[in-house]
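One chain of protein is taken out of this complex; the other chains stay put.
And then chain A:
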Amino acid sequence: MKSAYKWSVLALRRQPLLPVWVVLLLTLSGLYSGFGTTANFRNIAIQASPLIIAAVGATFVIMTAGIDLSVGSTLFLAAAIESSQALISAPTGVVFLAIAAAGLLMGLLNGVAVAMTRVPALIVTLASMQVFRGAGGHITGQQNIDLPAHLRGIGTGSLLGVPAPVLLAAATAIGGGMLFSRTVFGRYTQAVGSNRAAALNGGLPVRTVTAGAYALAGLLAAVASLTQTARLGAVQPSIGDGYELTVITAVVLGGTSLFGGRGSITGPVLGALVLTTAQTGLVFSGASPYVFDIVRGGVLLTAVIAAGMRWRNLAQTLRLPGRSSSGGGRMISSA
């Protein structure tokens, strides 16, 4: 009992968003009939899946103190390639591999540009956002393209009763978590974001790690695209438009610092779940359509302010003599 309590306290300290999500679920279930049903929880899990997948990838980028504004456009270009004449009738495995490779390449382009040129990631990914969306528009001719049934399974199918998007999101979260906390790459990612100069001085492969983080984000944005388009059953020109903001909100809400070096993989997963649960709750509440935008913007603002306050607190702690145990510089926290 005592160890379970200790574990719970530790879990709460590490991830304060967990009780927020649980309280949100319980409150909405108590307020609205039909919310607290298995069918609705399944619905929320399916809806959150593409966001979880994309947010896990974006976490690695933000952990390096970078940013990827091209997530939505990567998602669209991947969808456009999926709907192209060359791929649309190819076997499912070939399409998925091609899309994953395309996403990896798009991410790598961002990563190499950021790592090699030292141009701010904001500018690089702002440019690639336009390039990818333009390329996607060129491929689709800005038309709606229906996907054949064999490409929809990843969004609408299930295995042993578990929806395919949920399985994919769970696999991504577990894989991402292991990569983050149990591999050299994960540790280096945190180190680069925490103090780039120290990482360079320490002989860490900063450029490779940075490029790798963006490549991973591109790969996972493409996987998110596969699930999203499969759910929609069609590729449409406005897919992924503005999605980068939702993804960044989920990551920051999950406690990942926009200044890099601090965060976890459970954070963006919970961030995505909180956002999706709130969105579903708004529909159940019958709120005015205007309230939806207020809530979305409010959540982002709260997350950014909370992140800023945490950073300021840490900076203050490090400035005051005798209150710091690390001796200076930003610390690397564990996942």
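Note that in this section a residue touches a chain if its C-beta (ideal position, glycine included) is under 8 Å from a C-beta of that chain, and two chains touch if they have at least 3 such contacts; residues count from 1.
Operating definition for what follows: contacts and distances are computed from a predicted model.
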| item | value |
| --- | --- |
| Listed names "Periplasmic binding protein domain-containing protein", "tRNA uridine 5-carboxymethylaminomethyl modification enzyme MnmG", "Secreted protein" or "Protein-export membrane protein SecF", matching UniProt entry of the absent chain | "Periplasmic binding protein domain-containing protein" |
| Candidate in contact with the missing chain, chosen from A:Ile239, A:Val252, A:Leu270 or A:Val299 | A:Ile239 |
| Residue among A:Thr117, A:Gln142 or A:Thr183 that touches the chain left out of view | A:Gln142 |
| Contact residue for the chain not shown (choose from A:Gln15, A:Thr210, A:Thr256 or A:Thr280) | A:Thr280 |
| Positions on chain A where the hidden chain makes contact | 32, 34-35, 37, 39-40, 43, 47, 50, 130, 133, 137, 141-144, 146, 156, 228, 231-234, 236-239, 241-243, 276, 279-280, 283-284, 286, 288-290, 292-293 |
